[in-house]
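Scroll down for the structure; my scribbles are underneath it.
All protein chains of the complex are present and in place, except for one that has been dropped.
Labels run A, B and C following the written order; every chain starts at residue 1.
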Amino acid sequence: MNTAPNMITFLSRQTVTAATPMILAGVGELVGELSGVINIGIEGSMLMGCIAAYTVTGVTGHGTAGLLAAMVTGMVMAVIFAAATVWGRADQIVAGTAMDLLGVGLSGMIWMMYQNWRENLGFSTALPHGSGFSPLAIPLLRDIPFVGPAFFEQYLLCYLTICLCVGVWWMLNHTRLGLIIQALGDAPEACHAAGVRVRLGRSMCLLFAGTCAGAAGAYLSIMQTHAFAADMTGGEGFVVLALVIFGRWKLPGLVGGCLFFGLINSLQQTLQTARYTSQNSVLHALTHVPFQFFQMLPYLAAIAALAVMSRNSPGPRYINIPWPSAKT
Amino acid sequence: RAAAVKGQLRIALICSGSVTDGGWNQEGKNAILAVKKKLHAHVSILEHISPVRAVDVMRSYAMRGYNLIIGHGYEFLIPATEVAAMGGKTRFAVSGADTTKPGVLTLNFDLAQPSYQLGILAAMLSKTGKIGFIGGEAIPSVVACYRGFAAGARSVNPKIKVAEAYTSWDQPALSKSQAQAFIQQGIDVIYQNVDAASRGVFEAVAQANQSHGAPVYVFGSNSDQNNNPTCSRYTPASAVIRLDRAFLRVARAVQQGTFKPGVATENLRNHVCIVVLNPRLVGSVITPAMQKAIARAGRELLSGKVHVKP
Amino acid sequence: MMIARIFRQIWNTATALTLAALVCAVVLVLAIGAAALLGYPPLRVADLWLHGAAGSWYSLSSSCADACPLLLTGLAAGVAFRAGVLNIGAQGQFLMGALVAVALSTRMMIFHQPALVIATALTGGALAGGIWGLIAQYLERYRAVPVVLSTILLNFVALYLVAAALQGPLQAVGTAAAQSPEIAGKYWLPLFVPYTDFHIGIILAFMLSVLLWVVQERTVFGFESHVVGLNPDTAKAMKMPVAWRQFQIMFISGGCAGLGGAIQVLGQVHFMTAHMGDYGYAGIAVALLGRLNPLGIILSAVFFGFLDTGAFRVEESSLALPHDLADVIKAVVILVMLVLAGISLRRSRRAAKSERTTSAETPSA
Partner (left out) sequence: MATLPPALRLSEIQKSFNGVPALDGVSLEVAAGSVHGILGENGAGKTTLMNIIAGLLRPDSGSMEIMGNAAPVGSVRESRAFGIGMVHQHFKLADNQSVLDNIVLAVSKSLWSRRGRGVLQNIDYWCRELNWTLELQKPVRELGVGQQQRVEIIKALCGGGKILILDEPTAALTPAEVDELSSAVAGLANAGMTVLFISHKLQEVTRMCRVISILRRGKLVYSGGVAGLSMQQIAEKMVGAKVDVPRLVQPLGHAESRVLLELQSVDYRIGKREPPLLSQINLRVHAGEILGIAGVDGNGQSELAAVISGTVDPVAGRIMRSGAARADAPANSACIPEDRHKEALVPALPIVSNLLLRKYRHRPYVRWGFCRFGKWRTSAAALMRQYDIRSRGIDDAVCTLSGGNQQKVVLARELSDAPEWILAVNPTRGLDVGATAFVLRQLLDARARGAGIILIHGDLDELLSVSDRVAVMRGGKLLATPWPQFTRELIGRMMLAGA
């Protein structure tokens, strides 16, 4: 049971499971930042996605309905954010903070109201049996040793995320739309001169980002777990922001960063366990290390990785500069 | 609206997290609402108060003539002491702390005792000789759980391995992956005290039981989590704090003028911290031998023959 | 000429203030609408909110005490951003400052004279924050790790480090909690208005922001760091010590945040857990709302302090406004204020500009 291949399979599976929502939200955030808008409030959008997916699934009994609801909710949050920053020229960071607060508050409100409502009706607040998603094994692929169980026994949204990544990567690198999006954040005046509507373009990117964040929320609440808890994203949105920078505003870098982060986290959790359960004396000696040092491992590892890679990238130049801008 | 009736008891409950967390804070809210019903008291509840803000809000309640302010969490002890020192008629109680301070009644929930009993049960249930504990954070009532749990298990099987991990109160996904790491390492009884994140642990256990041969069990804490909708068939017991009893006792004391600062250790003896077995599993999963062992441990704890350092 | 300039400045400030007042009115209406939607009597909410935030000396002091750490983390972000150093790490620096201050005033006391203890704790806190910040700057300079990123990551590291310390060497005696010992009453920051929250840390913070304003606007150091922030290439060509300035700025920035943490524990909380609020993150918004100007940051910190304190007063009132709803209202207020402030600022700037053009003489046309 405790054999090495088993462990590798387990770790890679946990990694993919944990990385999926970060990748999903990160792809959206990446597109938004490439177009020149940083949304530090994705945490709020994710939470709104969580609660929307949970309540709608709870009421209708259909996970798909919940997922769609989460995406629409994320989009609505994006509309508010776009209205404030792209059209209202509000500072993106401050507005993002407000969006975060809005998401936290609204989701908490809705959760409270939902609980009261269900309890008054005498229903459980838990999801109806079988209404959330469970892992979806892909018939033949799952039988590949190691890789199969790790990558092909995941939740529906994980596969969709893979498709989305490929699609967005292709879009960014092989289509004119990709050029436009990158130019929106790097040289909006070039877009303007080419007849592209800068603010409209940015709004569209934000809508996409919001949809992704909403879906990531749904992943957390109706797939990975079938639960909602106030603030259940626990800072994941901020980690995603860091990972976009970590990936130097490139999709493969972002995905790599998310997987790396997920891996170190599951490694950390396994290590925390193994120091008590394993016979290995080295591992056993770790019992004296305060557990907080395990918890900080992913962050330390990220810093170390960056220090070794040692490459800086300035990122899109027009982040947090509204269009039309006064910048030279 | 709720205009203060003259002579009505006014109680404020201050929570550190959200009262919808399905655990510590929600229990606190329910308990205080029960008190409200019983004593026809006026009750005000504040959520999401960090220790940074505690003095401010407590003083504000005190100034508006509240009779009793309950800080629901160890982190309110020092702020409560500070506000109590300012004088006034308001009484202060802090639940979940493990030390005393002047002018404040500390409600020390000694979950170590029921956890000791759960440890015995876990050791008897475990086939692999590995059990584990997941806490939301290393706070007194949680650490007490771990200590009692480990001591109880070792009293049955001195060589048993007890893993310990902390995640967070509000991230079900994180506690789920921690539980999965436990299960992957061969742990087959998990004791959790993670409030809102407990759903994640239940999920992990439910999933493991779908695919595994050998069953994996999970214990609840704080409230009776035995009939959780996710895996009640694998939740043999919970360590429960009956907050309503504790709060009611404090409120009564305030009403009758018998309130005394100090420490009130709430444990098996006064039936505040107890083990609740899952009635549907008694007789099947929980064998009569186990029941007997739990009962004996209870007697030993009460008689002081066994003492768990909280 | 000089007088005219000053007059014009005052005039502009006055128009800005009028506009700000207008903005507040509109915001209030909106907040009221949000509350009304859920059946809370809107006018009562607004009244309680305003009253709770600034209705009495006492509530004023609560608001200011809450604004104080925000002001310092806001300064941290503002000073750094102005010089192009993207320090997102005020949260971690704040925590490190608080930790060291607690250590120096409880366990590792060098002196026992209250004034000296307070002074060493504040200095130690500021130094700790500054040094924690320098790690990030070092990583950028020598390992090309962007400061934006390393500071975010270091925030998490600091959080867990603090938790570990509070459960290890700094844990209070007799408890299992991750909690520091209590700071003895004689080492608290003295109050300058008794029976309120007006502790001298607030004065210190205000004085520091004025000082930083002077440094930024009036000294060679401030000028150079501004140029470095706006155009490092030109700064290099003008032989400014770019990297050295960035290190200094990071140290000052981290120091402000660390001092914020120290003042928070010595003046307000008097002990420490890992939950010291997220003042560091909020400071970024405060700084940007204050347009990176230390005096503007005072205003925006006080604004946020009022918003928070008022919210608690409404929540604990007989209305029992849920905390989450209060959050929603806060968010709406901030969003609307941002947009309106943006509009009014552009208006007043445009007005100032056209007025300047009509009055100023063009040299040798």
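Heads up, the rule we're going with is that a residue touches a chain if its C-beta (ideal position, glycine included) is under 8 Å from a C-beta of that chain, and two chains touch if they have at least 3 such contacts.
Source: prediction; values computed, not measured.
Taking the full assembly into account, the omitted chain touches A, C. Listed residues C:His199, C:His226 or C:Arg245: the one in touch with the omitted chain is C:His226. Note on the undisplayed chain: of the listed residues C:Leu37, C:Leu116 or C:Met238, the one touching it is C:Met238. Considering the full assembly, A:Ala183 is the residue among A:Cys165, A:Ala183 or A:Ala242 that touches the omitted chain.
One chain is missing from the display, and on subunit A it is touched by residues 174-180, 182-183, 186-187, 189-195, 326, 328. Residues of subunit C in touch with the missing chain: 218-221, 223-224, 226-227, 230-231, 233-234, 236-239, 350, 353-354, 356-358, 360, 362-365.
Just so we're on the same page, only the chains that are shown with their structure count from here on.
One simple way to say how far apart two chains are is to compare their mean CA positions; for subunit B and subunit C this gives 37 Å. Inter-chain spacing, taken between the CA centroids of subunit A and subunit C, is 29 Å. Residue positions 18, 138 of subunit B are each in touch with at least two other chains. For subunit A, residues touching at least two other chains, in rising order: 108, 112, 230, 295. Residues of subunit A touching subunit C in their complex: 80, 84, 88-91, 93-95, 97-99, 101-102, 104-109, 112, 230, 235, 238, 241-242, 245-246, 290, 292-293, 295-296, 299-300, 302-303, 306-307, 310-313. Interface of subunit A with subunit B (complex): residues 1-2, 6-7, 10, 14, 17-18, 21, 108, 111-112, 115, 124, 126, 129, 220, 224-227, 229-234, 265-266, 269-270, 272-278, 291, 295.
On subunit B, the positions that touch subunit C within their shared complex are 1-3, 12, 16, 18, 44-48, 50-53, 55-57, 60-61, 63, 74-75, 78-79, 81-82, 97-99, 137-140, 143-144, 310.
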